[in-house]
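Removed: one protein chain of the complex. Kept in place: all other protein chains.
Entry: chain A
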Amino acid sequence: GPGVLTRTLLNSGVRVVALENDLGFLPDLQSLEKSLDGQFKVIYGDFFRLDPLVTGPVKPPTVCSEKLFESMGVAAVPWRADVPVKIFGIVPQKKERNMLWRLIFAIYECSSIFRYGRIELNFFLSEKEYKVLTAKAGEKRTYQALSVLWQIGCEIQLLHMEPWASFLTNSKNGGLAIPKSTALPNDHLCLVRLTPRKDLFTGTLKTTNSATFVFMVKQCLARPSSRIIDKLNSWSLYDGCKLLRELEIPEDAETVSLYPEDYRHLFDALQNSSVFTESWFHDEVLENARNIN
């Protein structure tokens, strides 16, 4: 676009690395890079085509996070260290869901950009996706696997809300280019800050078993009105009721009514029992990981 975001960032005086996916805009940005004396750097690439699953060399604008961080000159820091890089971006409306899934997976696996530490994401998202990310337990329409995973994985802050009316979003036939949403309000574009939590990998959750956690949450919330005890039974758990009692979760609770922390506690308990290692669970986890990427 016209570079509003980049200009604002430059004006505030920070060092900016811009990813430009359109070859047409590249020359101008490159000349800007020269004139700005090190404050600005432009790289030909598309953030939303980062780290594809296919192995082998990639063709720009697709980029690899390794290459990217190398050319930015940023080294990996431990997870508990401070935020090494902040990313600003406007997520294409069509890709929102997809991106949110890919990024949350990367956070839990500490893969892709999150190998370099807790990268802070500042995204312009549609209001409906923001509502999903911040949905509370019990809200049947909005509370989804994505809500649980993001709320456990990141601190979510709403920085700004801008009505869609402020934008020229006409598509070619004159209609609004904003996807309609019936269940959720979707009148704004939201600037959301997503900061991966420092304490994400304390306790039982590790990067090695986090895929199991993601899988568990997804299975539970595939049908929000299913009962958690049925799920546990189908995973061949010996005494699901006892476990739920210990976790102070009502036996007849629907999966939608469990708080994110409940899922985390559930995972800890199951991880300590033999459910995950012994049943079909981990084959399925692997399968699931493939489908996501």
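Criterion: a residue touches a chain if its C-beta (ideal position, glycine included) is under 8 Å from a C-beta of that chain, and two chains touch if they have at least 3 such contacts; residues count from 1.
Please note the rule applied: contacts and distances are computed from a predicted model.
The chain dropped from view, which UniProt name applies: "Ubiquitin-like-conjugating enzyme ATG10", "Serine/threonine-protein phosphatase 2A 55 kDa regulatory subunit B", "Mitochondrial ATP synthase epsilon chain domain-containing protein" or "DNA-directed RNA polymerase"?
In UniProt, the chain excluded from the picture bears the name "DNA-directed RNA polymerase".
Can you tell me which of A:41, A:67 or A:218 touches the chain that was removed from the display?
Going through A:41, A:67 or A:218 one by one, A:218 is the residue touching the chain not shown.
Taking the full complex into account, find the residue in A:12, A:35, A:166 or A:208 that is in contact with the omitted chain.
The missing chain is touched by A:208.
So which bits of chain A touch the chain we can't see?
55, 97-98, 171-173, 175, 177, 180, 182-183, 208-209, 211-212, 218-219, 222-223, 225-226, 230, 233-236, 238, 279-280, 282-292
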